[in-house]
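Here is the structure we will look at, set down as structure tokens.
All protein chains of the complex are present and in place, except for one that has been dropped.
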Amino acid sequence: MKFSTPQTLEQIASLLGIKYVGAADFPVTGMNEIHVVEPGDIVFVDHPKYYDKALNSKATIVLINKKVECPEGKALLISEEPFNDFNKLTKHFRPFVSASASISPSARIGKSTIIQPQVFIGNHVEIGENCLIHPNVTIYDHCVIGNNVQIHAGTVLGSDAFYYKNRPEGFDKLLSGGRVVIEDNVEIGALCTLDKGVTGDTTVKEGSKLDNQVHVGHDTVIGKKCLIASQTGIAGCVVIEDEVTLWGQVGVTSAATIGKKAVVLAQSGVSKSLAGGKTYFGSPADEARVKMKELANLRRIPELLKQKNQQ
Amino acid sequence: MKFSTPQTLEQIASLLGIKYVGAADFPVTGMNEIHVVEPGDIVFVDHPKYYDKALNSKATIVLINKKVECPEGKALLISEEPFNDFNKLTKHFRPFVSASASISPSARIGKSTIIQPQVFIGNHVEIGENCLIHPNVTIYDHCVIGNNVQIHAGTVLGSDAFYYKNRPEGFDKLLSGGRVVIEDNVEIGALCTLDKGVTGDTTVKEGSKLDNQVHVGHDTVIGKKCLIASQTGIAGCVVIEDEVTLWGQVGVTSAATIGKKAVVLAQSGVSKSLAGGKTYFGSPADEARVKMKELANLRRIPELLKQKNQQ
Partner (left out) sequence: MKFSTPQTLEQIASLLGIKYVGAADFPVTGMNEIHVVEPGDIVFVDHPKYYDKALNSKATIVLINKKVECPEGKALLISEEPFNDFNKLTKHFRPFVSASASISPSARIGKSTIIQPQVFIGNHVEIGENCLIHPNVTIYDHCVIGNNVQIHAGTVLGSDAFYYKNRPEGFDKLLSGGRVVIEDNVEIGALCTLDKGVTGDTTVKEGSKLDNQVHVGHDTVIGKKCLIASQTGIAGCVVIEDEVTLWGQVGVTSAATIGKKAVVLAQSGVSKSLAGGKTYFGSPADEARVKMKELANLRRIPELLKQKNQQ
């Protein structure tokens, strides 16, 4: 197997707590059995009878139980227990994938990523390292997930855009050729839906967090370090800039932009683009202080009516 | 196997690009192995040794590699490669069902329909032709789905009605004996819920499209060519007439009727029946132009208060 991220000789030796022969930054890109090794691979050998075969194989790193002479252009990892250390590397670098998940052979899954049971992963999906994909998640073809991403149970990434042309004979569907791209350190709650892009990508940028039952439409971009609370719905082609907070059950109309560090209070309906750095409320949403004033004014109508009746 | 739709001799010959002997409209209703064939079935034979057996079987259509005399009341399909052509028909008419889907033996699935992994299909469910059921969908017993229907991941069809009688000792549940019926050319987004009818059916009529996370209550009828956007919730016993559009996060109270071609704007709450052909907004929803005027009036209270204070 190839490591999802290339390693150095020193990183591998440090991981195993053993010594090495070669440059500290000697590249290590994977590990394999001796009959299929390639340059960049680690091969292991623990019997003098096979030393030559291992040292002369295509592998450029040899995990060996004796400090022998290092061949030109190669490196050695000196281990008392090459077998055990090889197993340690396998455990460290392989992803854990439940036997009852359905995963396309063309999907790529990074090391230390855990795929729980009954997850569906479509063709050409890429998932980075240290991710945790909870049960019953569905990931459609071509979605891309970064490192340290957690996706809670039942969430759907990559469903089709809700985008139809009204023709006399029925709705004509615009095909969705884009992807869903989830950057590093994002967490997505349970039972969310993120539609794929029609032509571009639906993107959630680095470090943003989505609560449960959030919907994100096609081609929408959610910036870095945003917080999106439960049951919020964001239509297609929306741009949410960095560090925006949307509280629960907010709705955002298509093609709106919400500026950096804006806060939208619960149940608000964003019907147009909003400037950053302010707090909004209402449906349609307005600045919260304006909206609160309006609500206070509404409560003063009785005194106006009373005065009118006295005149 | 029986075809989900009866074919004619000409249709089958045309599908295979081969010639036939018999009436163009000679009925072809399935295909099978020689020991179990019935009238209407295709049987194949490619060796003279077995010609008689095939021609005298109960099958009324013989796929054969020689133009022999056609028995009375039967038809021939003349193929250079009966084996390959028989396989072609199997591929064409069988549905594709993932091995990791859970499907009741009593469910019927039409040709060219694809069932993705981890789909659950209950007893006596009927699904038509050319449908695509995405992963992790759950279809309860007795639901009926037409042709050319697409259902996105995680959606649930046929959960129980939310209908209880409040008795001193606890809620008493009304049993749901109805079905969910999805007509042709409907598309349902990801993570939607459609409850089954209590006594009748919950129905989505021909050509309507539902976005993600839509909820439809028991016995509700959605007309033809409707558009229902994300996170809209429709209670039980609602009638939505044809060509209605409900935008995102709309709520509709139970037993309301929404007239033909009505448009309800996002986040509106439909608390009573609405006439067709108009646009509505607000919670409770009113005609959008009335509601917008109200919002404008609300902003004029300060000038009224100012005048009052001057008097």
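All chains are identified by letter, namely A and B, in their written order; residue positions are counted from 1 within each chain.
Following the convention adopted for this analysis, a residue touches a chain if its C-beta (ideal position, glycine included) is under 8 Å from a C-beta of that chain, and two chains touch if they have at least 3 such contacts.
A quick note: this is a predicted structure, and the numbers were derived from the prediction, not measured.
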| item | value |
| --- | --- |
| Touching residue (missing chain; options B:Asn130, B:Thr193 or B:Ser273) | B:Thr193 |
| Contact partner of the left-out chain, one of A:Asn65, A:Ser112, A:Asn185 or A:Thr220 | A:Asn185 |
| Selected from A:Pro27, A:Gly200, A:Gly248 or A:Gly276 as touching the chain missing from the view | A:Gly248 |
| Contacts of chain A with the absent chain, listed as residue ranges | 98, 100, 116-118, 134-136, 150, 152-154, 185, 187, 189-191, 207, 209, 211-213, 225, 227, 229-231, 248-249, 266-267, 283, 295, 298-299, 301-302, 304-305, 308, 311 |
| Footprint left on chain B by the chain that the document does not show | 100, 102, 118, 120, 136, 138, 140, 154, 156, 159-160, 162, 164, 166, 170-171, 173, 191, 193, 195, 213, 215, 217, 231, 233, 235, 249, 251, 253, 267, 269, 271, 283-284, 294, 297-298, 300-301, 303-304, 307 |
